[in-house]
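Input: a single structure, listed below in structure tokens.
All protein chains but one are shown at their positions in the complex.
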Amino acid sequence: MAEFKAGDQVVDIDEDGFLQEPDKWNEVVAAALGGTEGVDDLTEDHWKVVNFLRDYYLEFGVAPMIRKLCKETGFKLNVIYELFPSGPAKGACKIAGLPKPTGCV
Amino acid sequence: MAEHKPDQMEFYKQEELQQIDLNPPKEGWQDQPADFRPGSWIYPTKPKHLESLGMPNPREWSPADEDWQLPENWQEIIHKKFKELLGKYRSFRIFMDTCVRCGACADKCHFFIGGGDPKNMPVLRAELVRSIYRNDFTTVGKILGRACGGRKLTMDVIKEWFYYFYQCTECRRCSVFCPYGIDTAEITMMAREMLHELGLGVNWIMEPVANCHRTGNHLGIQPHGLKDTLEFFCEDIEDVTGIHIDPPINKKGAEVLFVTPSGDFLADPGTFTCMGYMMLFEEIGLDYTWSTYASEGGNFGLFTSADVMKKLNAKIYAEAKRLGVKYIIGGECGHMWRVLNQYMDTMNGPADFLDVPKSPITGTVFENSRSTKMIHITEFTADLIKHGKLKLDPKMNDHVRVTFHDSCNPARAMGLLEEPRYIINSVCNNFHEMPENTIREQTFCCGGGAGLGTDENMEMRLRGGMPRGTAVRHVQEKYDVNQLACVCAIDRATLVTVCDYWAPGVQVTGVHELVANAMVMKGQKERTMNLRLEPLPGAEEKEANDGES
Amino acid sequence: MQVLADLLRKNEAALADRWLELILASYNPDTAGFFKQQKNRFANPVGQTFAEQTRVVTERLLAGEGIEAFQDPLHEIVRIRAIQEFTAAEAVGFVFLLKDAVRETLADSLRDEQAARELQAGLHELERRIDRIALLTFDIFVSCRERVYSLRLREIRAGYVQPG
Partner (left out) sequence: MTAILALGAILILILLAGFGSQVAGLQVVFGVAVPYAAIALFLGGLVFKVMSWARTPVPFRIPTTCGQQKTLDWIPSARFDNPHTTLGVIGRMALEVLFFRSLFRNTKVDIRPGGRIIHTPAKWLWAAALAFHYSFLVIFIRHLRFFTEPVPGFVKAIQSVDSFFEIGVPSIFLTSFLLLGALGFLLLRRLVSPQLRYISLANDYFPLFLLIAIGTTGVLMRHFQKTDIETIKAVAMGILSFSPVTAGGGALFTIHFFLVCVLFAVFPYSKLMHMAGVFMSPTRNMANTNRAKRHINPWNHPVAFRTYEEYEDDFRDKMKAAGIPVEKE
């Protein structure tokens, strides 16, 4: 458990840097988390991915499938890796304030 | 002695560069504690999961710490549980008493073959527990103690148990070669049950168990989430075949309840197998239903304790009763079928509210499941193909040169060997078997079963996967095999990594993905893509010359 | 160099076997026993791969082949040692054992002063080439480690094992 400063807000993050309380998320926190994942400024494409992840998580309680993320946002997988260098799970989900996805089969 | 100059032979004395002192100290394995170097253990269970399941001693701890924060009377707890298990399982008692250490199993474990750690020899993994049994539960042991192989239960022993009983994928290959059928998986299950009494568990197992308890599947997919996922698959199916499918969910009064491992809902290539199931059921017009409540065929309770296994498995019969189905079909999964074939009926049966499974399309009555009333999807599909109920065009799979990996549990806890092979031979023209001593009942494990398939366990999984990887590499070189088919969700996840390391270029596929790719469905459009939306070889040229003409 | 080459080529098999023995000595003795005994390639992939590939490397070394000829056989060996419980030095160090094996195989002819001085230059040259092979082995080791990390990273990133 560690503290993370985002603008004037302070939030808790887990050992991998994921937000502990997803409901503490907002655009400022997102931008700050982006900094930790090599995404300094969130372009319109970034927000498209982050918002889709955010909405999906709020509705279904889990992160979406990679293929669904690609199909809904229209970005191919390599585009998503360009947008989020550490990938859909570690990068995009963290910025969208989702808990660390553990896709245990 | 005169100082030697470089041009004299004596100058170059034997450098002991490589004399690494790896040979064990003289007093043998009993006194070598486990070395918890980073990357050699799986992350421990997070407290919240143990709390949600009401299991003992939830706390933050790490195997690398010196103090594992165990309760004061941990020795007494272990002895009490040990005694209880000895009283409840004749197998445990006999396996403790009858091993003659003949060594027939010693070199059969994939972790020993790939890693070389002697304590991964099945006989020695069992001795880790047997030495404590001898010391504390046999009169001779109490008297002679160390002289007859007894060992005191110390903290190092508990650490050793945690280290080595989470390096066994419970694949039971050792029990095939043992003259008395001693099953190290059974001993591992007992050891893990004892360790859980002290709150020593692995997060990669306990999180799915907690999820499965709460939402009905390992991944925590909620009901509407599952519907959304299945509909997403159906969109892809429509792109490929032009046929629209509405996945039936929680439909009462259906003839069949279909349960598959939740890995098929999230992890490629399992998702393509899930699409294959739906296309098959659509084609034969089966009156079936999915269930969001019983949306997990797999059962990580199998790696925890008998009660947790029973708790998670109870949902399947309960849901079948609520929905009023006639019988149940199970998807392609390994551990799921170990639980279904050997534990489910005993634990949660009798399922007298169900009928003996009878295929509505071929009329075949599945006598072999007269009591459990649940059949394997490959048994069902093999029967369909045998009676010619499916229009198949194996040429659609001609670009696929496939080999088949017998998943451990279907092979050694059921004997499901010919059904998948019959199906693959019917849907694929080039199928090549791997060497004889690596398949069927002697199959080698993927190295990631029984809760070991997590990324922090990578080196151990690659060591464990080496025998299987070597066999895949062999058929890749000899027959140019490019796909490895299997009937298990964990295999479809972990074998991808095993193949990428040991036999790069070989993809992994489920059996029903092959079936769906080769199926000529009624009213389907010209197929230009396979289920992975990759263009089919034939289609590329046609597209090219369509473009030109 | 010619005298040395002929001498070594005469007992090439002995040299390769000795080298294999030294490599297997870096394992637990009882594991080494198994790695040596079990001849079936699929029941004992580690032992058999080491046996076959050490013979290939020795043969190509004595035939004086270019450095690229050692890439494949060494890759086979290093791929295995890269995921076993070895430090980088232990995993790659097995190549230097070839020097010990060479000296032990030539032990008798090196005993008398005169023959030893003659072989001196050739031996020095051979050992320089073994060092060069060791450096290649280290490159292969690092590429194998990178492969392991990329596989692990792929699983972490996708949240599950996602092919491609």
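Labels for the chains are A, B and C, by order of writing; each one numbers its residues from 1.
One rule holds for everything that comes next: a residue touches a chain if its C-beta (ideal position, glycine included) is under 8 Å from a C-beta of that chain, and two chains touch if they have at least 3 such contacts.
Because the structure is a prediction, the values reported are computed rather than measured.
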Among the chains presented, those that the missing one touches: B, C
Identified contact with the non-displayed chain, of B:C102, B:V520 or B:L533: B:C102
From B:H213, B:K358 or B:H399, residue that would touch the chain that is not displayed: B:H213
Given C:A32, C:V57 or C:V95, the one touching the chain that is not displayed: C:A32
Hidden-chain contact residue, picked from the options B:N73, B:T154 or B:T346: B:T346
Touch list for chain C against the chain that is not drawn: 28-34, 37-40, 43
Hidden partner chain, residues of chain B it touches: 24, 26, 28-29, 86-91, 93-95, 97-104, 106-108, 118, 121, 123-124, 127, 138-140, 147-149, 172, 175-183, 186, 213-216, 222-224, 227-228, 249-252, 292-293, 306-307, 310-312, 314-315, 318-319, 322, 340-343, 345-347, 349-350, 364, 366-374, 379, 382-383, 386, 411-419, 422, 437, 440-441
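Everything below uses one rule, namely that only the chains that are shown with their structure count from here on.
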Approximate Å spacing (C-alpha centroids) for the pair chain A, chain B: 31
Averaged-CA centre spacing for the pair chain C and chain A, given as whole angstrom: 46
Sequence positions of chain B contacting 2 or more other chains: 263, 266-268, 493
For chain A, residues that touch 2 or more chains besides their own: 66, 102-105
Residue numbers on chain A that touch chain B, as the complex places them: 59-62, 65-68, 71, 102-105
Residues of chain C defined as touching chain B within the complex: 22, 25-31, 34-35, 38, 40-46, 49, 79-80, 83-85, 90, 93-94, 96-97, 100, 103, 110, 116-117, 120, 147-148, 151-152, 154-156, 160-163
Touching residues (chain side chain B, partner chain C) in the complex: 7, 9, 12, 14-15, 17-20, 22-24, 37, 40, 106-107, 112-118, 263, 266-269, 435, 437-438, 455-456, 458-459, 462-463, 466-467, 470-471, 474, 493-494, 496-497, 500-502, 507-508
